[in-house]
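The complex appears here minus one protein chain, its other protein chains still in place.
Residue numbering begins at 1 within each chain, and the chains themselves are lettered A and B in the order written.
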Amino acid sequence: MPKVTIDGVSIEVEAGTTILNAARQIGGDLVPPAMCYYSKLKGSGGKCRVCLVEISKGSEANPNPMPKLQASCCTPIADGMEVKNMTSQKVQDMRKGVVEFLLINHPLDCPICDQAGECDLQNLGFDYGAQTTRYQEGRRTFDRIDIGDKIQLHMNRCILCYRCTYVADQLTPHRDHGVLNRGDASEISTYISHAIDNDFSGNMIDVCPVGALTDKTFRFKSRVWFLKPYRAHRQCSHEKCNGQVDVWMFGNEIYRVTARKDDYHEVESFICNECRFDHKNNADWTIEGPRKLEKWSVINQGKYMKRTAEVNIDTEKALLLGRNEDRKRLSMVAPEEAKKK
Amino acid sequence: MGRKILTEHINVPGIQGYEVYRQHGGYRSVEKALKMTPNDIVEEVKKSGLRGRGGAGFPTGMKWSFIDKKSGRPRHLVCNADESEPGTFKDRYMMEKIPHLLVEGMITSSIALEANLSYIYIRGEYMWVYRILERAINEAYAKGWLGKNIQGSGYDLDLYVTCGAGAYICGEETALIESLEGKRGNPRIKPPFPAVVGLYGNPTVVNNVETIMDIPWIVMNGGDEFAKIGIGKSTGTKLISASGHIRKPGVYEIDLSISVEEFVMSDEYLGGMYSDRPLKACVPGGSSVPILPAELLFKTAKGEQRMMTYESMSDGGFATGSMIGSGGFIIYDDTTCVVRNTWNFSRFYHHESCGQCSPCREGTGWMEKILYRLEHGYGSQEDIDLLWDIQRKIEGNTICPLGDAAAWPVAAAIRHFRHEFEYHVRYPEKIKDRKHFEYEPWEKVKHLMGTKEAVAV
Partner (left out) sequence: MALAEVKPEQVVFSEKLMKRIEELKSHFPDGKKKSALITVLHEVQDEHQDWLSVPVMDKVAEVLGIKPIEVYEVVTFYSMYNQKPVGKYVFEFCRTSCCATRGVEDLMEYTCQKLGVGMNEVTPDGMFQVKGVECLGACGYAPMLQLGDFYHEFLTKEKMDALIEDCRAGKVEKLSKV
C-alpha cells in the first residue's frame, strides 16, 4: 500500500485515499480542518479552501514539490508523498487568510446563534482568526426565511459549503433548494417561497457547519452547552433510518434530537425527520448513556467529562444525579428541592 | 508583411458562405485528414509546436495526446468560443467573417481525436454570430461534411453550436463543460481533467477558436512548415486584438517574431498613439495579465528588445514581465488613471466570480470595495498594503485560475504604479474628477510626491 507522510508521521493507506482522509486515519492535531468536505456526501469538498496543505514531495516517482497548496480533501495521495500541514508556515498563513475571507461577510452574531458552541466556523475562528477585522465595508445581508415548518435558513451565516444541496440531491427524493445567483451574491434559496418537505430534509441541519440551517423545534430553547447529549435509540419504521441518535437533554426533558456525530463532526448515519422532530418524549427513547465529548468542546464546560465516570451506566439514579448537578450549576433549583423549600 | 494563415481570405466577398469558401480551398484539410490516421494528425500538430490560443498557451498536440482513447468511451471536442476576457475580440472577428474555417477546423480536429460528437460553445452575447455559425454548420451538413459517413469515409460526426448567457467564468474549460450540460458555470475540481472525465463524463478536449482554426493549415502544409514561422517555442502566427489609445484598433495576424515596438508604432499595425499622447502602460494579453509600464514594454528589464512571443513577453517573470495570454492588447496613454483602471478590472472579476470558493468569492468583492475607496479619495496608506495582502491570499489558493486572474492585475498595478495609489491617498481633492489625469497627467503632478518615482514592493 502507498505510504504518505504528514507532518512527519507516516501511514500506509489504500491507493486513492485523499490526503485529508489519510490524516484522519492518523488523527490528532495534524488533521486539516474541513468546512465543506463531508465524507458521506459524494462530490463535496474543494470549495472552502481551509484544508489546503503543502505538498513538499509529490511522490517517490516524482519527488518535486507542488508549486501551489493543494486541497487535502480532494487530492489523492501518491506513494512517498510528503505533506506539511501544521508544520508549514505557508499553510498556516494561508489558512488565516481563508478564515478572514469567511468572516468578512459573516454577521458574527454568535451570541444569538443557535449553533454557537458547536459551530465549525467558531472553532476555526478560535484557531486561526485575527483579533481585529480589516474589513470596513458593509456586510452582505439576507432576510431569514423558513424553509418548511421545521427548518430555518439564516443565509447571513452561510459559508456556501454546498453540503445541504448534496444532502437534498443524495438523500431526498428531489431537491427543492439550491444555490442561486453568483459570486458573493450567491445564496441558498428555494427562489420562490417553497417548503422543503420530505422525510430526510432535517439532515441538512446536521451537515450545515454553521448556524445557517437550524432546527426550528429547538430554536432559542437553550444554549447547547447547557444540554447534555446522550446516546439513544428507538425502533424506527423508516427503511433508511436506524433510529440511532443523540438526544440533548436538560433535566429529564429532551430538547432536541440530532444524528450521532463523530470526531470530525460528521454524522455516523443520517436520521429521518420523524426521529428528529417528532419524538421529544423520554418514553420514546432507550437511553444508552452520555455521549463522549471532545476535551475542548464548550459543551464540555463544567467538567462534564469527569462526571461521566459516575454516570456512564444508564441507571435512572445516575442520570438523575447528573441532571441535578446541572441544575445546581445553572443556579436553578431542582424540583425536589423546590418542594422542600 | 507577415504570413497570413488565418486571415488570408478574410476579405474575399462572400467568404461567409459555403460556395466561395470551398472555391478558396475550403474543406480540403478534411479530405486530407480522412486519408490520414488520427495519430498522424496528432503528430503533425505536435510538430507544429502550436500552443493553445485561449490564454494558457499549453501545447495543443500534447493536450490531444492526453485524451483517453483506451477506455472506449465516446470522446468529444468542444470549441471554446466564450471569449470574454476584456481586451479580447479576435475569435468573434474570425467567426463572424469566416465561419466555415471554424467548422472545417472542428471536423479535422474531431477526426484526429476520433470524436463523433462535438460542440462549439459561444458566449450568449454573440447571438448573431451564433446564427452565422448555425447557418455554416447547416451548409456543411447539406454538403456531406457532417453527419453520417462523411464523404463516404465511414466516419460519423455531429457538430452543433450552443451558447452561454453572460458569464466570463464559462471560458474556463470545466465551467464551460458544466454550462454546456445546462448547469451553472461552476468550475470543476481537478483532477480529473477533462481529457479523462469531461463532457457527460466522457474524455473531452476543449480548445480555443483560434487554435482550432490553425489546424486546417497545419494539416494541409505540415507541422514543420508552421513551426518555421516564429521564434523558438512561439511558432506560427497569432491573432492580436488591439484596443485602447491607439490609432488603429482591431484584429491583427502577426508572426510570432516581430517586436512589440514595431507592432505598436508601425503604420502596418497599430499606427502609434491615438491623439499622439505619451504611452503610459500596456496590458498585453487580456485583462488578467500583469500591466506593464511604458519603460518595460518595448525593452525588457535586461534592456533587450521585447518581442511579441510567449517567452519574450514573460521575460522577467511577474516582476518586470507579463504574458501574451489571449492576445488582448490594450494600450493606455497618460490620461489613464491606473487606480481607476485597476478598480475597473476588479469590478469585472468581482462581477464574474462564480462564488464557489471562499478566497475568490469574498476576496474579489473586498478588493473592489477597497479600490473603489482609493479611487474616490477615501483610501489610506494601509489600504494599499491591505490590497497587496488580499491579492496574495487569493492567488494560488482557488479552485480555478479566475482567482489568479483577479489577483494579478492588482498586484502588478501596485508593483509598477504604487506612486499613483499614494497620490490618490495624499491628494484626494485632486483626483475627485475621474478625468484628473486628462487635465493634469502624472508628469505634471509627480513633483507633489517628492522625487521618488516608485516605491518597490
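Here is the rule we use: a residue touches a chain if its C-beta (ideal position, glycine included) is under 8 Å from a C-beta of that chain, and two chains touch if they have at least 3 such contacts.
Small disclaimer: the values here were computed from a predicted structure and weren't measured.
Shown chains touched by the hidden chain across the complete assembly: A, B. Listed residues B:His245, B:Arg306 or B:Lys393: the one in touch with the omitted chain is B:His245. Checked against the full complex, the one of B:Gly25, B:Gly124 or B:Gly271 touching the unshown chain is B:Gly124.
Set against the missing chain, the residues B:Gly57, B:Pro203, B:Gly328 or B:Gly403 yield one that touches it, B:Gly328.
Residue B:Gly87 is the one among B:Gly87, B:Gly198, B:Gly230 or B:Gly365 that touches the chain not shown.
Although one chain is not drawn, the whole complex shows that of A:Lys96, A:Arg175, A:Lys221 or A:His265 it is A:Arg175 that touches it. Within chain B, the residues in touch with the undisplayed chain are 83-89, 91-92, 117, 123-128, 130-131, 134, 158, 160, 162-168, 179-185, 200, 241-245, 249-251, 283, 287, 328, 330, 332, 336, 340-341, 344-345, 348, 351-352, 354, 434. Panel shows chain A; residues 174-182, 190-192 of it touch the chain omitted from the view.
By definition in this document, only the chains that are shown with their structure count from here on.
With centres defined as mean CA coordinates, chain B is found 42 Å away from chain A.
Residues of chain A touching chain B in their complex: 45-50, 52, 67-69, 71, 74, 94, 97-98, 100-102, 104-105, 134-135, 137, 159-160, 162, 179, 181-186. By the touch rule above, chain B contacts chain A in their complex via residues 167, 184, 189, 350-359, 361-366, 369, 386, 393, 396-399.
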